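One chain of protein is taken out of this complex; the other chains stay put.
For reference, chains read A and B in written order, and residue numbers begin at 1 within each chain.
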Amino acid sequence: MTSPNFAGRNARRFKAPSVIPGFGLTFGYTLLYLGLVVLLPLAALIWRSSGLGLSGLYDIATEPRVAAGLRTTFFISFCAALVDLFFGLIVAWVLTRYDFFGRRLLDAFVDLPFALPTAVAGISLAALYAPNGWFGEPLAAYGIKIAYTRWGILVALIFIGLPFVVRTVQPIVAELETELEEASATLGASRVQTVLRVLLPPLAPALLTGFALAFARSIGEYGSVIFIAGNIAYVSEIAPLLIVVKLEQYDIPGATGIATIMLAISFAALLAINLVQAFARKRFGHV
Amino acid sequence: MSESIAAGVPAARRRARVRPVTQDSPFARYALIATAIAFLSLFLLAPLAVVFYEAGTKGAAAFFEAFQDPDARAAIRLTLLIAAIAVPANLAFGLAAAWSIAKFSFPGKSLLITLIDLPFSVSPVVAGLVYVLLFGSQGLLGGWLTAHGVQIIFAVPGIVLATIFVTFPFVARELIPLMQEQGSVEEEAALTLGASGFKTFLTVTLPNIKWGLLYGVLLCNARAMGEFGAVSVVSGHIRGLTNTIPLQVEILYNEYNNVAAFALSVLLASLALVTLGIKTFLEWRHADALAARGRRH
Partner (left out) sequence: MGISWGSLALAGALAIGSALSGGYASAGQALLNVSYDPTRELYKQINPAFVADWLAKTGETVEIQASHGGSGAQARAVIDGLNADVVTLALAADIDAIATKSGKIAADWQQRLPNNSSPYTSTIVFLVRKGNPKAIKDWDDLAKPGVAVITPNPKTSGGARWNYLAAWGYGLKKFGGDEAKVKDFVKAIYKNAPVMDTGARGSTITFAQRGLGDVLITWENEAFLALKEFGADKFEIVAPKQSILAEPPVSVVDANAETKGSRKLAEAYLDFLYSPAAQAIIAKNFYRPVHPEHAAKEDLKKFPKLEFVTIDKTFGGWAAAQKKHFADGGIFDEIQKQEPAR
C-alpha cells in the first residue's frame, strides 16, 4: 500500500495553498481501510487464479459455455441498465419536479431493491411472472413467457439496478437552475430544444454514473436471478452461476478465473466512466 | 424526450392558461407521471405486494407466530448486531474517503473512486468466496488461524466482513459527489477565522452534508440487513447461530413455510420502509433549509 509519506508529499505538491487539514489522516485511513476490506480479499482472489496465467484465463473465457454465460450476463446487464437509465431519468424527474398524491411514498419505494433480500426479490418476481402468476398468466394467454427465459433475467436486473440511476440523477435534477431554462425560453427555444440542449447536458454525467453503477451491480447479481432465469446452459445461464458450478466441482482456479475476468471487465468499465466523469467535472463543474 | 412522449397523448383538455416556460405542458406532465407510476408499480410495487400477500395468506395469527420462533429471533438479533458493526465502520470510512477525495486534489483520484465502486460490481458469490480464500482452512491465512483457534468464516466475524464488503461504497459514494459539489470555500473561511480543523468539520461541513450522510447510512443499513448471497457463502447456515434474516427466509421458504418466510421478508421491507420514512420526514421538515442550501450556488 501507499505509505502516508507518499500521501503527504502529494498533499504538498498538488494541494493549492490551503488551510484545510486532515489530508494525511483521512487519505491514509481511506487507503488502509480500502486495502484491508476490498483490495486484500480481491488480491486473494487474483492470487488463486494467477496459477492459470493469462493464457489459462483466456482459455476459460473462450470456453463456449463460459463465453455464452459472460455474453448473457454482460448483454442483459447492459440492456437492463439502459432500461433503468431511461425510466430512472423519468422517475427522478417526476419525483423532483412534480407534486402529486403519493409522491413521497413512491420516493421511499425506490430504495426497496436495496432492502429486500435478493432471494426474496427473485422469489417474488418468479411468483409474479411464472405462467400461473399475477402477470405471467395474462401474458401466457398471448404466448409471452417471462419467467424462466432471458426476459426473466432482464426483469430481475431492472429491479436490482433502478435505485442506482434514480438516486444519482435525483439530486442533480434538484440542483438544475430554472434561470437557464428561462433564458433558453426567452431566447426562443422550444421546450423540446430546452430539454435536449439545456437540461440534459448537465444531467449527462450523473446519468452516466447511474448507468455505470446499475450495470456493475447487474453483472454480479446472483440471488434474484437464479430463481427466475431458468438456468439453461447457453441460453439463460449467467456468469455468476458458472462460478457456482465450478465451485461445485471443487475447481477453485476455474471459479476464481471467471471471477477475475468479470472483475477486470467491470473495473475497466467503471474506470472509463469515472474518468469521463472527472473530465466532465473539470470542464463543466462550477467549483 | 418528454415532449415526444406527450405527442402520443390525444390532444384533449388543453387548458388555455398561461404556464411558466420552465414547466412542462400538462400532457407531458401527466404522461411522465403516468409512465413513472406504471414503471414503479410494475417493477417495484408488484414484487412488494407479493411479499405482503404471501405473508398474509394464513391470517394475522400465523403472521405473528413467525416471530415467536427462537431461530427467527436469533436471526433477527444477529442481523441487528451485524448492521450495528458494519454500518458505523463504513460510515467512518465514508467520511474519511469523502473528505480526502473532495477537499484535496491528487493524482489517481478517478482510480481511487473506481476502487471504492468496485464492491458494487463484485458478485455476492465472489464477495463471499474471497473471504473463504483468505480465511478458510485451505486459504491464505487459514493455517495460522486454525493453529490459534480463531474462527472467522462460518462464524459471526466472517458474516460481518462479508457485509462490510458488500455495503462498503454506500456512504462514500453518497458523500463524494455532494462534497465535491459544495467545494471547500466555507471550510477555508472557518479555518481562516481560527476554528480548529475538527470544529470546522463539526460546525461547517457536517451540517452541509448531514442529509447525504443520513441517506448513505440508511441505504448502507438497508443493504447490510438484506444481503443474502455473500453472507450465504460464509455463514455455514447453522440454525439459530449463524443464520441472518435473509438466510432464515431462504430456509423457511425451502421448508414450504411460505407465511413465515414472507413474514420475515415483510419485517425487512418494513425496516427499510421505516428508515426511508424517517428520511422522507426529515427531508420534509427541513425542506426549507435544503432549498436554501440548493439556492446558494
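We adopt the following convention: contacts are C-beta pairs under 8 Å (C-beta built on N, C-alpha and C of every residue); 3 or more make two chains touch, one makes a residue touch a chain.
Source: prediction; values computed, not measured.
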Partners of the unshown chain among those that are drawn: A, B
Residue in contact with the excluded chain [from B:G59, B:P88 or B:P207]: B:P88
Candidate in contact with the missing chain, chosen from B:G56, B:G236 or B:G277: B:G236
Selected residue (touches chain absent from view) among B:I153, B:A172 or B:V249: B:I153
Interface with the unshown chain - residue positions in chain A: 21-22, 25-26, 29, 33, 36-37, 63-65, 68, 126-127, 130-133, 147-148, 150, 226-227, 230-235, 241, 244-245, 247-251, 254
Absent-chain interface as seen on chain B, which is shown: 85, 88-89, 92-93, 95-96, 132, 135-139, 142, 146, 150-157, 160-161, 164, 196-199, 236-242, 251, 253-256
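The rule we apply is simple: only the chains that are shown with their structure count from here on.
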Centroid distance [mean C-alpha coordinates] between chain B and chain A, Å: 14
Chain B partner contacts - residues on chain A that touch it in the complex: 7, 10-11, 14-16, 18-23, 25-27, 29-30, 33-34, 37-42, 44-45, 47-48, 87, 90-91, 93-95, 97-98, 100, 102, 104, 106-121, 123-125, 127-128, 134-135, 155, 158-159, 162, 167-168, 171, 174-175, 177-178, 181-182, 185-186, 191-192, 194-196, 200, 209, 212-213, 216-217, 219-223, 239-240, 243-244, 247, 252, 255-256, 259, 262-263, 266-267, 270-271, 274-275, 277-278, 281, 285-287
Chain A-facing residues of chain B, complex: 1-4, 21-22, 24-25, 28-29, 32-33, 35-37, 39-40, 42-48, 50-51, 54, 92-93, 95-97, 99-101, 103-107, 109-127, 129-131, 133-134, 139-140, 161, 164-165, 168, 173, 177-178, 180-184, 187-188, 191-192, 197, 201, 218-219, 222-223, 225-229, 232, 245-246, 249-250, 253, 262, 265, 268-269, 271-273, 276-277, 279-280, 284, 294, 297
